[in-house]
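Removed from the display is one protein chain of the complex; every other protein chain stays in position.
The chains carry the letters A and B, assigned in the order they are written, with residues numbered from 1 in each.
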Amino acid sequence: MLDFLNTFISGISLGSIYAIIALGYTMVYGIAKMLNFAHGDVIMVGGYLVYTGMISWGFNPLLAILFAMVGCTILGILTERIAYKPLRGATSNLAVLITAIGMSYFLQNISLQIFTANPKSFTSVVKWEGISLADGQLKIQGVTIITILTGAVILLALQLFINKTKAGQAMLAVSEDKGAATLMGIDVNKTISLTFAIGSGLAAIAGALLCSAYPVLTPYTGAMPGIKAFVAAVLGGIGSIPGAMIGGLLLGVAESLSKRFISTQLADAIVFTILIIVLLVRPTGLMGRKLQEKV
Amino acid sequence: MKKRLAALAMTAVMSVGALAGCGTEGTPATTGGEGGSSATLKIGGIGPTTGPAAIYGSDVRDAISIAVDEINAAGGINGMQIEYKFEDDEHNAEKSVNAYNSLKDWGMQMLIGSVTSGPCIAVSEKSKEDNMFQLTPSGTAVQCVQYDNAFRVCFSDPNQGAASAQYIADGALKDKAIGIIYDSSTEYSTGIHDSFVSKAGELGLTIVSDQSFTADSATDFTAQLQSVQGAGADLLFLPIYYTEASLILQQSDTMGYKPIYFGVDGMDGILEVENFDTSLAEGVYLLTPFSATAEDELTKNFVTKFQEKTGHVPNQFGADAYDAVYIIKKVAEEQGITADMSISDMCDKMKAGMATVTIDNVLTSPTTITWTADGEPNKDPRAVIIQNGVYVLAE
Partner (left out) sequence: MGKLKKTTKQELITCGIVVLFYIVITILDKTGNLKSHTKGLLVPICYYATAAVSLNLVVGFLGDLSLGHAGFMCVGAFSSALFSVAMKESTMPAGLRFFIALLIGTAVAALFGFLIGIPVLRLNGDYLAIVTLAFGEIIKNILAAIYLGKDEAGVHISLKSFPLQGEGKMLINGAMGIQGVPTDSKFLIAMLVLLITLLVIYHMVNSRTGRAIMSIRDNRIAAESIGIDITKYKMLAFTVSAAIAGTVGVLFAHNTSTLTAASTYFGYNVSIMILVYVVLGGIGSIRGSVIAAALLYALPEMLRGLGNLSNYRMLIYSVILIAVMLWNWAPAARAWRERVFKSKNKQKQES
C-alpha cells in the first residue's frame, strides 16, 4: 500500500508538471484554434532564461522567473507576429501547424547555438523540502506542492480573467466565432496576440517548475514534456482549462503507475492506450464540450 | 497550382545556391590534393552536432580539431598537413551515410567516426565497400567494427558490461544486492546491460531489480528508483550517459535513497555538468578510460585547450577523439602513408599497422593500447571513485 502511495505521489509530481504545461497549450488552442507545437520549446527557452537570471546573473528566483516571463512573453508575441499571424485566414489551418513546427526547430537550434548542447544542471527555484507523512515513509516534495498550487492559482486566475474582464470576454467571443466577434467590434488579431502573450508568460513559469522538478536543461528539454502535455490537454478535452489540469495529473499518475507496476519499457505505450480508450468513449476528452454538427 | 510551383521554385533556387556553394568549395580542395609538394591528408569526422545527442558529436568535433591543429603546427604526419572536416549526422543512420558520402566527395581519405553506435554501423557498411580506413572514437556496439577496415578507441559494450561485473565480483562490492536502471532505447545502454547481466549470472552476483527507461520518458525516474529501492538493492548499476544519471542521482537523493552507484564510461562527464551539485556524486564508482582531473602533462594540455575552445571540461568522448587523431598519426608514420596513395591502399596499410602498433602516452588508457585484428582495443579500464568532486583511482 505504501508502495502504491509513493508511486502515486511521484505520479502527481510528474502530472503537476504536465498539467501546468498543458494549461498554456489548451489556452492557445481554445482561443486561436491552433496546435502550437512550439509551446514545449518556449518552455525550454523559459528554463534557460530563468537559469541565466538565477545562476549567471545571481538574481533571486522570483526575479529570475519574472525576467523569464517578460522574455517569453516578448518571444510569444514575436513568434505570433512573424510566423502565425500572417497565416490567419489561410485556406487550410494546417499551414499554421507547419510554421509552428518550423518555429519549434528554430527555437531548438537557436538555443543550441546560444547555450550549446552541454547540459546544465538547474538549481530548484523552490527551496522548501516538502512534507513527510507516515514517519517519513511518504514524502511529498516542495516543488510538487508549489507546482500544484501554482497550477490552481493560474487556473483560477484564467477563469476569472476570461469570465470577468472585457479582454477575457473578447477571447471567449473569438474562440466561439471569429467572424461574429469581428462584427461585435472585437479586434481579433489583438485578442489572439494577447492569448499568445499570456500563454508564453505561463510557459516561463512552467519552464522554471519543470526544470526545478527535473533539473537538467538542454535545448531539447521542452520537446518531450511538450508533447506529453499536449496529450494531457487532449485527454482532458482540449480547449478546456480545468480539463488540462485534470488531464495532466491523470497522465502523470498513469505513467508512474505503469512504470512501477507493469513495465518500464511499455509505459509510454500504456499511456497512449489509455488516451485512445478515453477518446473512443468520450471523443472530445474528459471535460471537452461535445462537438456540434452544423448541417 | 502555379503559385505553389513558384514557391517550390524558390526552395529549389535556394538548394541550387547551396549546391553551387558546395561546388566552389570542393574544387580547389581536390586539385590541392594532386599538387604533390604541399600534400595534405584529408580526415573526415562524423557525429551528431544537432539533435538530442548533439553534446557527444560537438565534443568529438572540437577535440579532433585541437589534435589536428597541434599536429599541423608540429609539422604534420610524414610532412603532410591534415585537412579536417566534420559533418553532422543528427544521430541518425540515414543522415550519417549521407554525411559519409558528402565527405567522400570532399576527398576524405580516412574517417574518424561515427560517434554513436547505430549510425556508426550503417557507415561501416559503406566504408567497407570503399575499403576506407575507419576509426570510431566512441561507437561501442559490437557491430561497429565488424569489418576489418574499422577499429575503435573506446571499449565495446560487452567488454564494459563484463568488466563491470568482474570488478564488482572481485572486490568488496561482491555481496551487494544489485539493482539496474538502463536505457532500453539505446544500443549502448542495452548492450552493456545485457552483457553485465549474463556475466553477473556466471559470477554468482545477485541482481534484485532490473529496470529500464526509454528516451521518450527520460525525465522522471522515481518509479524505477522506487522499484529498485523496494527490492532492497544497495548497489545501483547505471550503464547510461551522465545527463540521465545526473537526474537519477538528484531524484534518489530527494527520495532519501542512498545506494552505492556504479557507472561505466558514459557516466564520465557527470562532474562537469554545468552547475551540478557534485556532492550528490560522492562515492560513485565508475569504470572509465579517462579522467579529466589526471595530473599528467598530456591530460592537462588537452583539458586546458579544450576548455579554451568550448568553455567546458571534456569527457571521454573528447578524449577518445583526441586519441584517435594521434593513433592515426602514429600508425600512418610507421606505415609510411603518403597522401597520393589510393584510399584502399592506405586502408590496407593502416589495417596492417593497427594490428602491430602499440600506442602509449594516450588519454584513454593508463598504460598502452594495442588492437586485435577484429578492431577491438586492448586496454585496461580504470575503476575510479568520485571523492570530493574528483576521480580517485579505486584500489
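In this section, a residue touches a chain if its C-beta (ideal position, glycine included) is under 8 Å from a C-beta of that chain, and two chains touch if they have at least 3 such contacts.
As the structure is a computational prediction, the values presented were derived from the model and not from experiment.
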Identified contact with the non-displayed chain, of B:E187, B:D220, B:D265 or B:D320: B:E187
Which of A:L5, A:I110, A:L156 or A:A180 contacts the chain that the document leaves out: A:I110
Positions on chain B where the hidden chain makes contact: 1-8, 10-12, 14-15, 18-19, 21-23, 25-26, 49-51, 87-88, 90-94, 97-102, 104-105, 118, 121-122, 125, 141, 143, 184-187, 190-191, 193-194, 197-198, 210, 214-216
Chain A, residues in touch with the chain not shown (by the definition above): 29, 35, 37, 82-83, 86-92, 94-95, 97-99, 101-103, 105-106, 109-110, 112-113, 227, 230-231, 234, 238, 263, 265-266, 268-269, 272-273, 275-276, 279-280, 283-285, 291, 293, 295
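By definition in this document, only the chains that are shown with their structure count from here on.
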Length of the line joining the C-alpha centres of chain A and chain B, rounded to whole Å: 35
Chain B contact footprint on chain A (complex, rising order): 3, 6-7, 10-11, 13-14, 51, 55, 109, 112, 116-123, 136, 139, 141, 214-216, 218-220, 224-225, 255-257, 259-260, 264-265, 267-268
Of all residues in chain B, those that touch chain A in their complex: 49-52, 54-55, 58, 184, 211-214, 216-220, 222-224, 226-227, 230, 243, 246-247, 250, 254-256, 273-277, 310-312
